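All protein chains of the complex are present and in place, except for one that has been dropped.
Our next item is subunit A:
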Amino acid sequence: MENEHVLDLIPEYLDGSLDKETMKDIQRHLEKCPQCQQETKEMEALLKAFKSDVVPVPSERLRSRFEEALEAEKASMGKVVPLPLEKKNRNWASSVLKIAASIALLVASFQMGSVFQQKKINQELAQLKDENLDMKQTAMLSLMENQSASKRIQGVAYIDEFENPDESIIQALANRLLNDENDNVRLTAFEALSKYTSSETVKNVFIEALEKEKNPSIQVAIIQTLVQIQEKKAAEPMKKLLEKEDTQPFIKEQIKAVLPSLT
């Protein structure tokens, strides 16, 4: 360092802000280096000018305005002093709200859960019911095909299990009514079908059955039902029955009695 210029360190050297070791190094260098001595002298003059510079003084107005502003701020702060208390209250209120909200959430989720559970159960129940109905329908249809007449009657009687029997059941019952060899099965099938007289299929089946039926008690029942529902199309087969020789006399009388109300 002794032989290097120290120009860059001169301001700090003059400020005395360097460590002792560096200060000594610079001193030693300055003793031998006229260029750096010159620089130091000049810099010293400048820094002295700074030190001796008279700092301009602001007017008293500055202080008084500052103090006014400070008082104003203190006054506005005074109004705000209860803030921490309010904050506490707000905190208390908000924590109560939070607790209430969490309880509400808990209850809501519990109820939602039970609603969903209920829905699921209902769905399962409905499914089970459907399955049950399917099974019953299958059982019913297969029973109606059974060789034993009593089983066929049992099958036909299953109609009570269905609130809204579908077309296949109606068709199966119609088959029994039209084609079964056993009188009792036909009668039971007729009774079962007579609950669904609003169906066009059932009406047509009855009219067809009237033409085919040989059993007088079933004939009577069919005639009564057809008259009851005022089925005009039934008039023609009834007239035919009147003309037939093998028709029981009391059936003919029955027809004669009701025919005017149909035509």
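Keep this in mind: a contact is a pair of C-beta atoms (placed from the backbone, for glycine too) under 8 Å apart; a residue touches a chain by one contact, two chains touch by 3 or more; residues count from 1.
The rule is simple: contacts and distances are computed from a predicted model.
Q: Out of "Peptide/nickel transport system permease protein", "Sigma-70 family RNA polymerase sigma factor", "Spore germination protein" or "Phosphopantetheine-binding protein", which one is the UniProt protein name for the chain not included here?
A: Per the UniProt record, that chain is "Sigma-70 family RNA polymerase sigma factor".
Q: Out of A:30, A:43, A:220 or A:242, point to the residue that touches the absent chain in the complete complex.
A: Missing-chain contact among the listed residues: A:43.
Q: For review purposes, identify every residue of subunit A that touches the missing chain, sorted by number.
A: Against the left-out chain, subunit A lists 7-8, 10-12, 42-43, 45-47, 49-50, 52-59, 61-63, 65-67, 69-70, 73-74, 77.
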